[in-house]
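Here's a structure for you.
The complex is shown incomplete by one protein chain, all other protein chains being positioned as in the whole.
Per-chain residue numbering starts at 1, and chain names A, B, C and D are given in the order in which the chains are listed.
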């Protein structure tokens, strides 16, 4: 299929899957409006892995919510192409910036929420849920409630939940923000594996520039609020990428280019 | 004063300010207890900057809450030495893992909360509040409510709040977790400056190993749950430390040593 | 068996409906071919409303709502007066220095509420004694112990209530001197009423109802102790406080007082339940005058009928007296 | 095979003139009243049971023109407001005590429930002896009835704060009172306002119950008088006044609630 090719030859210029054009978002607050997003246009091909980086408060979460149809743009449009007739938007998995777990459900029940809501086949998807819980390192915590979890454990639960329904579009808002170095490495590698195996389209917000380079076909760099797209960088590195690749010169060049765009000098 | 010397010669073996000994914490949950902390002992000198790193869910937040007297240990003790008679614990500033803002207060009002609660001198500390809001990059957002802020902006508000009362003990639980590279660099540098200027004792939880090395006198590395102290590493690097120092060989040695302890191979 | 529902004008079973309970227990209604259902409701107005709208066949209540409801289209008539006297009068504690209605000038009089017809009657008593009531003459004090409290605490010096209420207070040791209405004092304002439609279609049943009620009233007058037992059998809740001899003695005294009120028209040559049209007219005039619309006073013929008096009296009084005498538990 | 989310800024706000909600409300009201009028006129329901709306309106007009009825309205309104105020103060005090002092919960809760379940008419003599025949006994009855919803909601509200916010306050060594005032009180506001709304409406009933026990003034006394006189239109006219009082007062509470709980979550969703 075309998507498989996309993975080997990054940034294919096919008919776009998601087309964001002239998107603007203004929030009306008690004391005046906030222009979160000034004018943003870009497009995403089917099966692409796109990272979004940008300063805190530049509108990344806002953009993702609009793509997930959770928020109405002030102007501009978001188009989905190539969807089967009748579907109102692609099937979606989303990791919010904060975990957003239902406190009356255990870890397992939270992960299984999409199965219940979407009416998926129980036996098959519950097996998948257990696998994912193990993958995110929460084996043994299936029956704990969110208030009994650490911050990172909550975030991992929400990652498992986003993946359980095997969605074709995955929106992830700083999914690995609260994870330690080792867990983060593992999760990054697993995400890459899952993406490569299942032809998902992924939009991935992160503050870690190496992470964005490691995972993405393209990195969208946004400028400070009211934000625009500053640059879109094709990451022309072979797949699958290993953690050891991060020390390569080519990798370093991408990282320092993006870092420069964000005026950062190091990676803490 | 002794503390100033401490900054130039790291890990001074003076009479400890905080002494954690044989600390254990077991949470009782609906389905059985969770042993969060097995046995932790270490001590902190006055004016020291200590980082705590460890895998997600190993009990870092739990430890910090116990030191902040917000949680009762199951066994073991936490002693504070050298406090003025009558004081029940040192004056404290705390950044929680999640921002914990009061939704009915604006950014400014949230930052000023400790001033009100502690009955500090209005004029002086409100000026300080405004300075801190500017420092964390929230100028112009003073009158916004928490629900009108991005995730990173909420976290920055809570950092300003922890600093406003100029506390002598600062407990920070992943304060920079939701910040982009540039903001994170700035905040790190500012925190170092504030610490050096004001002789605070700082306990700092982070998932970023370079960050812990850059900031700390000592780094406490915790093992996975039920956790113990795996190793305490003296960071013997001159102060003040610059971002450019992170590229030095000495710095790199510390980073990869800690990384090795946590079995991580890279820093994403 | 004809089904008849009678709507009492009190929220719970009370002595006011004594005749119904006694007749029910003795099978008098059954003997007339009547399957009687006794219901309670908050007050006389509601009872009349339910009866007039044919949600009950008979209302056994005071006649004021019947008279005043004519304006609103109530089409019903009293066909049987159950009471010996006008139940409303003024009472002062025995030994009070108020010895005649003329002494009531400036006295505060407790009424159950300002809507009670006892107020209208009391006003009329005062006026006929030459006392003009003022705005604060009548004080709403509720009923029962609440009213007694008001009297004993000196909040009011007299009460304008009704017989059953006084009986309860007397039982509790309060003795009264009563001032009756000079002209209407002997008008029994508790009546059995039915809608015009019911009167037209169920005449036979109404006659039977009247006869049974007459027989029970006579029975109660002849043997109050038996009536009390029958009432307790019907309504065990009423017996509860009376589980010691002292209480029982008081209860018998109270019932004697009540039974006497219903002992109307059983003298030689008298007829039970006769409707005195002249008094009826005067009472209606009194009410409408007090309301401020005397011109709307309904004609007696539209609120009362004597058509059933004859058939109601067709029973053997001696047999009832004999049964009362010989009654055994 | 393609679908769009888009929007353009619409500078002109939709005029409220054709607000469907309001229009529908009016339609429903007209249909209800019309049906009622018809039923009465056609004799489906006799006039002495249910007066026709037109008759009620005429009576209402006459009543409002009548000095004495206006005094009754003020009188009852005074009872409602004073009793409600008393209930609010006591309800908040007891609610806070029960929520925050574990021993107070154990000791007070049964008495409060007990007090609440006692039908006021049953203890009318005591109430009258203690509080007199005038307005004060009615105010007490209103307060007794309105108290409970406030206490219950206050207890749940005060207890329902986010524990992290309380930890935050403890870090600053906040006093018990500061924690209460700065965290628990604002957090409890949605509950408190709901409690006040329930209490407000029950205050209206409470005032009438109080007057039923014996009053020479007020709408409750008026109802009894008119009911005894079989003046159904008169009774309904008073009911309309009462309902209007209740609706107006509860709308005020609702508006106040919206103003006070301005940070509520509902807004964000609405924008979505």
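By our rule, a residue touches a chain if its C-beta (ideal position, glycine included) is under 8 Å from a C-beta of that chain, and two chains touch if they have at least 3 such contacts.
Everything numeric here is computed off the predicted structure, so don't read it as measured data.
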| item | value |
| --- | --- |
| Residue among D:58, D:81, D:166 or D:260 touching the omitted chain | D:166 |
| Candidate in contact with the missing chain, chosen from D:34, D:110 or D:132 | D:110 |
| Residue among C:66, C:80, C:111 or C:143 that touches the chain left out of view | C:143 |
| Which of D:69, D:82, D:135 or D:245 contacts the chain that the document leaves out | D:245 |
| Subunit A, residues in touch with the chain not shown (by the definition above) | 65, 68-70, 88-89, 91-94, 96, 98, 100, 102-104, 113-114, 116-118, 145, 147, 165 |
| Missing-chain contacts mapped onto subunit C | 11-14, 38-42, 46, 49-50, 53, 55, 143-145, 148-149, 152, 164-165, 168-169, 171-172, 235-238, 240-241, 243 |
| Interface residues of subunit D (partner: the chain not displayed) | 20-22, 24-25, 28, 49-50, 102-103, 105-107, 110, 113-114, 116-119, 121-123, 125-126, 129, 148-149, 152-153, 155-156, 159-163, 166-167, 170, 190-191, 193-194, 197-198, 201-202, 204-205, 208-209, 212, 220, 223, 227, 235, 238-239, 242-243, 245-247, 250, 264-266, 268-269, 272 |
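One rule holds in what follows: only the chains that are shown with their structure count from here on.
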| item | value |
| --- | --- |
| Whole-Å gap between the CA centroids of subunit B and subunit C | 86 |
| Cα-centroid distance, subunit C relative to subunit D, in whole angstrom | 40 |
| Approximate Å spacing (C-alpha centroids) for the pair subunit A, subunit B | 29 |
| Per-residue overlap in subunit C, given as positions that touch at least 2 other chains | none |
| Sequence positions of subunit B contacting 2 or more other chains | 98, 145 |
